[in-house]
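Just one protein chain is left out here, and the rest sit where they should.
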Amino acid sequence: MMEKMIIGRYVPADSILHRMDPRSKLIIVFLFVCVIFLANNIWTYGILVLYTFLMASFSKIPARFLIGGLKPVLWLVLFTFFLHLFLTKEGAVILDFGWFKVYEEGLRQGIFISLRFFLLILITSLLTLTTTPIEITDGLERLLGPLKKVKFPVHELALMMSIALRFIPTLMQETDKIIKAQTARGVEYSSGPIKERLKAVVPLLIPLFISSFKRAEELAVAMEARGYKGGEGRTKYRQLSWAVADTLMIVGLLFVSILLLVFRG
Amino acid sequence: MNSPLVVLNDVSFQYESQETPALSHISMEVYEGEWLAIVGHNGSGKSTLARLLNGLQFPKEGTITVAGITLSEESIWDIRRQIGMVFQNPDNQFVGTTVQDDVAFGLENNGVAVKIMNERVVDALKKVNMDSFLDQEPHHLSGGQKQRVAIAGVLALRPSIIILDEATSMLDPMGRGEVIETIMSLQKEEKITVISITHDLEEASKANRIIVMNQGEIYREGTPEEIFEMDEELVKLGLDIPFPVKISKKLREKGISLDRHYLTEEELVAELWTSHSKM
Partner (left out) sequence: MDISLKNVEYRYSADTPFERLAIKDVSIDIPSGSYLAIIGHTGSGKSTVLQHLNALLKPTKGAVVIGSREIKAGRKEKKLKGIREKVGIVFQFPEHQLFEETVEKDICFGPMNFGVSETEAKRRARDAIKQVGLSESILEKSPFDLSGGQMRRVAIAGVLAMEPECIVLDEPTAGLDPRGRKEIMDLFYTLHKERGLATVLVTHSMEDAARYADEIVIMHKGTVLKKGKPLEIFSNPEELLAHGLDVPEVLRFQMKVEKAFNTKFNKTCLTEDELTDVMADFLTGRLPR
C-alpha cells in the first residue's frame, strides 16, 4: 500500500469518485484541461473553483493530501505570478514604486494564471488519488482501443505498463539489496564527495540492468509457456463497468462548459 | 500407471553456444496420472528436457508427442494447453499486479469467457490454499506463496500435465514443504500427471518413478526405493542420499540386519521395532 501511495498517490476510500469508471475520470480530466481555457473573468474562474471544490468534496480525500499535491509546484506558480505581475503593462496602475509599476491587468493575469495552475493540478491529483495506477492503465487501454484500427499497439503498451507497475516494488526491494551488498564492499552511498557518489551508481546500476534483462527474458518465456501470443483473441479478466454516475459527471462538466461560455467576458 | 501421455523418441538437442550436446538420444515415456521426478546435477540436461517438452526449444533429432500431438511449430499452442509449467524463479513468472490477475493471465491468453474466468480463478486458488489472497500484491508474498499462485495459474487452464522446473530450488524449507504438499494433494485429488525436475531429494522421494540424468543421457530409471539404493553412486552424480537410507546403511555396517534401505524414517523405525524388539 505504501508503494501505491508514493507512486500513484492513491488513497483508498469509498467515495463517488473512487467508484467511478476510470474512463469517465480520464475523460473529465481531459475535458477540464480544454475547458479551463474558456475562463477569462472572475465569474468564469469562480465557476471553475466551485466545480473543483465540489469534486474534491465528492472524493472524501483529506485536505492534506490535496494540498500536498500543490506543494511541488508552489515555486513555479509563484514565479509565474510575479512574472505576470511585473511584465504586464496594461490597465490602470495600482502600485507605483517609481522605477517600476504594478498594473491592474498584471495583477489580474497573475491571479488568473496561478489559479489555472492550481485547478489543473487539483483535478489531476483527484484522478491519481482516487484511481489506482492499474485502473488508470485499464481506462487508457479501453479509451485508446479504437486506435488499434490504425495499428497503434494499444494492448502491448497497456501490458507493458501493467508489468512495469507490478515490478516497481520488486525492483525497489532489489535495489535495496544491491545497495547493501555494495556498501558492505566499501561503497559509500550517503556521504562523501559528489564525484565519488556518482561513481557509486555504477556498481548499483549494472547489476540492476543485468538482472532486469534476465528477468525480462524469464518472464517472456513464462508468458509464452502460459499461452501468450499477442493481443489477438485475448479476453480481459478485469472488466470496467460504466454506471449512471459516470454519464452524469460528464454531463455535469459539459453543463459547466456551457456556463463558462455564457459568462465569459 | 496407464497409457503414455508423453513420449520422447530418440531426442537430441544442442545449444548453439556449447560444444557438447545437452541431450543425447533420449527415449522415455511419461504415464498418465504418475508423478515422475527427473533428477540430475546442474548441467545434466534435465532443464533442457523441460524446455523441449513445452516447445520452448525444438529437438535437433527425434520426436516428442504429448497427448497424441506431435510437437511442432504449428502444434505448440495446443501442446501448451495440455502442459502447464512452473518455473524456478517465483518473481520472474508472476505477471499480474495481484494474485487473481496473475492466475487469470493464462485464461486471458486463451480467450476464455469472463464469467468462466471468475469461477476458474477462485477454484484454482482454493486448490492451492491461496484463496484468501486474491488482491495481494506479489511483493508481499513469500516465495512459497508465489509458487503456489503459479501452480494455480497453471491449474486454471486444466492441463493434463504439470511440469515443475526446479520450482522449489529458490525456496526456504517452509516454502518447499508448502509446494510439495500442494503437489501431493493435487496428484491425489485432481489425478493430474506431474513431472518434477529437481535436485531436492524430498521432492523426488514423493514421486512414483525417478529418472536420473547424467551428462545429457538417461543414467537410470526406477522407483525411488530402487534409485536411492544406488548410494555412493548418487553422490558421484552430484546428488544426495536421503537421510533414512544413510541411517540404514550405517546400521547395517554396525551389525544390525535390515531387509532393505528404507525411504522414510517411519518405515525404518517400524522395521527396527518389529525385527528387534523381541531381544
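We just call them A and B in the order they show up, numbering each chain from 1.
The definition used in the following text is that a contact is a pair of C-beta atoms (placed from the backbone, for glycine too) under 8 Å apart; a residue touches a chain by one contact, two chains touch by 3 or more.
Just so we're clear, the structure is a prediction, and the values are computed from it rather than from any experiment.
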Chains shown that the absent chain touches, full complex: A, B
Sole residue of A:54, A:181, A:216 or A:251 that reaches the chain not shown, by the stated touch rule: A:181
Touching the absent chain when the full complex is considered, from B:172, B:190 or B:226: B:172
Options B:12, B:65, B:118 or B:142, residue touching the unrepresented chain: B:142
Touching residues on chain A - with respect to the absent chain: 2, 174, 177-178, 180-188, 191, 202-203, 206-207, 210-211
For chain B, the residues touching the chain missing from this view: 41-43, 142, 169-170, 172-174, 199, 201, 235, 238-240, 243-244, 246-247, 250-251, 253-256, 265-266, 269-270, 272-273, 276-277, 279
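Keep in mind that, in the parts below, only the chains that are shown with their structure count from here on.
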Rounded Å distance, chain A centre to chain B centre (Cα mean): 45
Residues on chain A engaged by chain B in the complex (per definition of touch): 3, 134, 162-163, 165-166, 169-170, 173, 214-215, 218-219, 221-229, 233-239
Footprint of chain A on chain B - complex, ascending: 54, 56, 77, 80-81, 84-85, 87, 89, 91-97, 100-101, 104-114, 117-118, 121, 137-139, 153-154, 157
